[in-house]
Each structure stands twice: as C-alpha cells, then as structure tokens.
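A single protein chain has been omitted; all remaining protein chains appear in their positions.
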Amino acid sequence: MTRTPENLTTSTVEAWGAVRAHRPLVQCLTNTVVTNFTANVLLALGATPAMVDLPGEAGWFAQVASGVLINLGTPTQEQRSAMREAAAAAADAGTPWVLDPVAIGALPVRTALAKELTALHPTIVRGNASEIIALDGAGVGGRGVDATDSVEEAVAAAVRIARRGGGVVAVSGPTDVVTDGVETVRLGNGDTLLTRVTGGGCALGAVMAAFAGEEDPFTASVAAITVYNVAAEIAAQSAAGPGSFAVAFIDALAGLDAATLRRRAVIS
Amino acid sequence: MTRTPENLTTSTVEAWGAVRAHRPLVQCLTNTVVTNFTANVLLALGATPAMVDLPGEAGWFAQVASGVLINLGTPTQEQRSAMREAAAAAADAGTPWVLDPVAIGALPVRTALAKELTALHPTIVRGNASEIIALDGAGVGGRGVDATDSVEEAVAAAVRIARRGGGVVAVSGPTDVVTDGVETVRLGNGDTLLTRVTGGGCALGAVMAAFAGEEDPFTASVAAITVYNVAAEIAAQSAAGPGSFAVAFIDALAGLDAATLRRRAVIS
Partner (left out) sequence: MTRTPENLTTSTVEAWGAVRAHRPLVQCLTNTVVTNFTANVLLALGATPAMVDLPGEAGWFAQVASGVLINLGTPTQEQRSAMREAAAAAADAGTPWVLDPVAIGALPVRTALAKELTALHPTIVRGNASEIIALDGAGVGGRGVDATDSVEEAVAAAVRIARRGGGVVAVSGPTDVVTDGVETVRLGNGDTLLTRVTGGGCALGAVMAAFAGEEDPFTASVAAITVYNVAAEIAAQSAAGPGSFAVAFIDALAGLDAATLRRRAVIS
C-alpha cells in the first residue's frame, strides 16, 4: 500500500485502537529523571509499562515484551550492561526496540554506547536534531553536536542512518520527521509546552515502543508521534503553564477517542 | 479484643490519628519509578519520608526509623546490599518492615532476593495476586506466576505465607485482603483510577510501613489500606483522568479527616 497522508491517518487511528485493545507490555530502560512520567504516559495510553533494567533480567524480559525502549539519559554502568543485554535479546527474539540517544555527541560514555547499540540495528531511533546529527557522525566517525542544527540537516542525517541499517529514524522538533531512508513524512501536530516538561521527548520514545508492537516501524512511528502530539494540543487548551499542562496531557492521552484523533491528525 | 468490622474501623481512625500526631519516620528502599510519588504520599499522609538506601547507611537508619519499606521494583546491586542490611537491622532492632515483592516470579534477580528477604520474617508482605502466589511458590520451591491468578487463589497463598512466618500478608486487588494466617479480612474501598497511576501499589507499601510504627501489623495493614483507598475514592470524584487523579489523591490524603474516614470505611 502506498503511504499517503490519508492512509497514514487511517493507520494511525487503527494502530491506536490496537494499542488500546492489546495493552502491549513495554519494557523501558530509561533515565531516572523521566521514569515516573514515562510509566504514567504508557498507562494513560493504554499500554503496560515495565521498567525492567537489571542485568540478568533485562534480556529475559526483552524476549517477552511487545516493545523495548532504550534511553541513554542517565546510563549507569549497571544499566549499560542491561541495555546491551536487552538490545541483543530483542534483536534475537524479534522484539521491536527503540533507541533514544539522549545528549550524545560530546559526552563520551553515552556516545560510545549509542554507537555500539546502533550496530545492533534498532527498530526505531528517536532523537532531536542535534542527537540525530551526532549519531550520524558517530556512525562514520567524527561529526560533532551543534545546538543550532537545522531540522533539514537532521533529516539528511536521519536518511543516512536509516539507509545504513539503523531502522526507522524519527527527528523531534517543531515539525516531526519520520524516515525509513526511502520515504519521509512530516508530522504537524504538537505544542511547545511539551518542550517545557522534562521527559516530553523521552516518554514519546516509550510510546513508539508501544506502537511498534502493533504495526510496522514506519507506521508505528507516525502513529505514536501523532497520538502523542494530538494529546499535547488538547492539553494545551486548558493549561495555565507547564505544571498543569503535564497533568492535562496525561488526562488527554487517557481520554482520547478515535474521532478526535482522526480529525486533528496533521500528516504530510 | 476480637476483631470485628466495627472495632477495626475504630482502630483505623485511631491509627490514622496516631500517624498524624507522631509523624513517623519511614525509610524507603524503593524503585526509581515511584520514589517521588511515594515521598509525596507519605508527606500528605502526615509521615516523614527518608529514602535512605545506601549500603553503610541503610542498616543504621533502619534501627532509628519507625518503619521500613523494601520494594523490589528496580533493585540495583547496590540497593540489594542495602536491602539486606536494612532488613537484618530492622529485624534486630524490632523495627517493623514491609516487603513488596514487585513482579517476582519469572524474573530471577528479584525472585531470589524476595525468597532471601522472606526468610528474615518481614512484618508485612504486600503484593498483587500474582506476586503473592509467586512468593508462596518461591517459598516451597516451584510455583510460577500467572497473570490470571484469582484473588481467592492468592488468599490461600497469603494464608500459607503468613502461617510459615512471613508476617501479615496483604493482597491488593479490586477487594483488598489482609490475613495473619488465622484471621482474614476483606476491605472494600478504592477506585480503579489507582491502578492507572504508576506507584499506586508501591506507595501503599510505604503507607503500611508508616502505620506499622503505630499499631500491630494486622491493624496497621487494615488501617493503611483503608485510609489510602478512601483518599482514592475522594480523589476520583473530581478527577478528569489519571493525571488529575494523582494530584487530587495527594490533596485528599492531606485533607482527610476522622469523620470522613469513619463514614467511608468498608471493612468486612
């Protein structure tokens, strides 16, 4: 099926219904700043969070989970071992997994780990423009991070990562971009308040892992981003600031319905 | 004194008053997902949280705390050492302690730890039906986890754990059950929104540790569950979803009064 905005919108609504119906088990190996928010976002979505990130448990769990998130925000030594274990087990078992290379570029521990994990072929990579450009550089050896990276430069980097076998790549920003190296779509939903809440991007990675258990990685990425950003738009309508926005966002994600999602989705 | 629903209700109100008056110091060795929510729940209850979970400090603190919570949600190697230290010191000092065997059954690290800690005779064990059945199996060697475990099967497991010296056992579910192996009570308060907020069960374990410093383990368990679930019912009345419910729950716990607690308590 050709991917048109129309049928991607339909797929998004169907994928959301599938997540609601199946309550996919999402394993998160993520940073200490956002674990609570991430788990609450998954519960509000209708998925089942499980923060199993111990060596000796993470690999076993990655075989039974519907999807796995590996987020490099605060990767302690023990969590790094668990991440390697989970990524390898997910790859073996065919469990889709999402890599979120938080703040890579100049920070050496996570940058090396991102390179290592990328070699295991994540199903989806999610990051902001700087992270995606840094990941592209780490792959070929040398390009640094630039806080002023344009989205278009990041899109070129995303396409390169995808073509080298790095899975579907999603770049978060004012407009979100999803590419598999061949096709590239732009997603227009969202609200800037999402950037004022810590974990706004990190929790999206977990939502992508939830959808990846229900759909192909490209459709899953489009659907996850659109559902997430539509909920943000609804929440922003009643928010008095980032505190009340975060609360309303959880409520909006839990209260979403198919008609609203279809009506609000902006995919091009 | 015979435990009738009437005098357990009276004891619940009195125990709640004692917590408010004494502000018991509750040491929590708990998972990274719920630390913040747990601390805020304890503060709203009127207790004093202290997340002291380092080897070299945890044992000392368990001797001076009013109650200790050991929750196996994300037990890193360092935290596991601290948990052993705290459980042993609590047992030595006579400090009541609560074991929450999160997600035990198939996950090997935490299941082995739960077995080891159970041998130190926790004052109270709290878990959902699957966890209690798994803990019963771990004690005798072999029974696995089943996500479809009925509450009644869990009650039988809870009675066995209690009779083997595993303390008072509380099973969380649509109806909560507390048993000391001889007497068993069923508690009817609560709201399903509590299952949509991460840490809804984990924070209850901390509240049980707070009450255990004020009352015998059986009464403390009944009182903690009833107070917690009455606050959930009050919060659900004004919540628009799980996000606003979590906020209203903290407010309701902080704003609770004895008359409301007595009027709403459902103990049978």
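Labels A and B are assigned to the chains in the order they are written; within every chain, residues are numbered from 1.
Convention: contacts are C-beta pairs under 8 Å (C-beta built on N, C-alpha and C of every residue); 3 or more make two chains touch, one makes a residue touch a chain.
Keep in mind the model is a prediction, meaning the values are calculated, not measured.
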Residue, one of B:L54, B:A91 or B:A240, that touches the chain absent here: B:L54
Omitted-chain contact residue, chosen from A:A18, A:L107 or A:A236: A:L107
Hidden partner chain, touching residue among A:L99, A:A170 or A:A246: A:A246
Positions on chain B where the hidden chain makes contact: 32, 35-36, 39-40, 43-44, 49-54, 56-57, 60-61, 76, 78, 246-252, 254-255
Residues in chain A touching the chain absent from view: 31-34, 36-37, 73-77, 103, 106-110, 196-199, 240-244, 246-247
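Just so we're on the same page, only the chains that are shown with their structure count from here on.
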Cα-superposition angle relating the copies chain B and chain A, to nearest 5°: 120
Chain A-chain B separation of Cα centroids, rounded to whole Å: 34
